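Let's turn to chain A:
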Amino acid sequence: MTDRIKAQILNKQDMGRIITRLSHEILEKNRGIENLVLIGLRTRGAYLAERIQRKIKEIEDAEVPTGFLDVTLYRDDFRTRLKQPAVEVTNIPFDVDGENIVLIDDVLYTGRTIRAALDALMDFGRPARIDLAILVDRGHRELPIKADFIGKNIPTSIGEEVRVKMSEIDDEDAVNLVEVIDN
Partner candidate 1 sequence: MLKSRHLLGLDGMEKSEIQLLLDTARSFREILNRPIKRVPTLQGKTVVNLFYEPSTRTRISFELAEKRMSADIVNFSASTSSVKKGETLIDTVKNIEAMKIDMVVIRHSSPGAAHLLSQVLDANIINAGDGGHEHPTQALLDMMTIREKFGRLDGLTIGIIGDVAHSRVAMSNIFGLITMGARVLICGPSTLIPREIERLGVEVYHNIDEVIPQVDVLNILRLQLERQESGLFPSLREYHNYFGITTERLEKAEKPILIMHPGPMNRGLEISSHVADSEHSVILEQVTNGIALRMAVLYLLGGGKSEIH
Partner candidate 2 sequence: MKFTKNIKHKHTFQALPGKFILKGARVVDPELNLDEKTDIFIEDGVIKSIEKIDTAGFDGEVLELDGKIISPGWMDMHVHLREPGREDEETILSGSLAAANGGFSAICCMPNTKPAIDTQEIILYIKDRARGSLINVHPIAAITKRREGKELSEVLDLVEQGAVAISDDNTPVMSAEIMRRALEYSRMVDIPVIGYEEERNMAGIGYMNEGYTSTCLGLSGIPAVSEEIMIARDILLAEYCGGRFHVAHISTRKSVELVRQAKARGVNVTAEVAPHHLKLTEDAVRSFNTNTKVKPPLRTEDDRLALLEGLKDGTIDVIASDHAPHSWEEKAAEYIYAPFGVIGLETTLGVSVTELLQKNTLDLNALIRKFTANPYRILGLKVPVIEKGQMANLTIFSTNESWIYHKENCLSKSSNSPFLEEELVGKPFAVINNNQIFKSIL
């Protein structure tokens, strides 16, 4: 399978601006960093969380506790997927009880990943509140889930995919709309 890029939706600068805005919105809603913790979903949501953490440090001069969650084991497609995804290490080195968690992921699509993430978080404790921050919302929800902080809404068709690239593991920062070609 290969991708054919149909359009670039966000470039490096766009992504930088969105991360700055999302950081401000999170701080605004939480009224500062009191009880605030960030949890990024592996793989790219985790890098996004790290970037937001750095941005908040620039703004507030304080470190927000940040953890990383791998939801592979909580997915509902374990028995039906053809290929088994690799399990990455979850690392939440703090207590989530009573905290205001901002869950961070790159793309919001069916909502199933977020459902899995909520299940997983409940196994770590009882947070006071969970908000969801997302870089791109591409629609087509299958569960009653919505994001609280949205980078960009991108209407897509089912045959299209949104590919987020982050310089931490990819060659650049960019968000592309692609068509998946079977060959």
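For this structure, a couple of remarks:
Throughout what follows, contacts are C-beta pairs under 8 Å (C-beta built on N, C-alpha and C of every residue); 3 or more make two chains touch, one makes a residue touch a chain; residues count from 1.
The candidates were selected such that all candidates are chains of the complex that A comes from, given by their letters.
This one's a predicted model, so the numbers in the text were calculated from it and none came from an experiment.
Among the candidates 1 or 2, the one that touches chain A within this complex is 1. Interface residues of chain A, counted against candidate 1 in their complex, comprise 70, 73-74, 78-84, 86-91, 119-120, 123-125.
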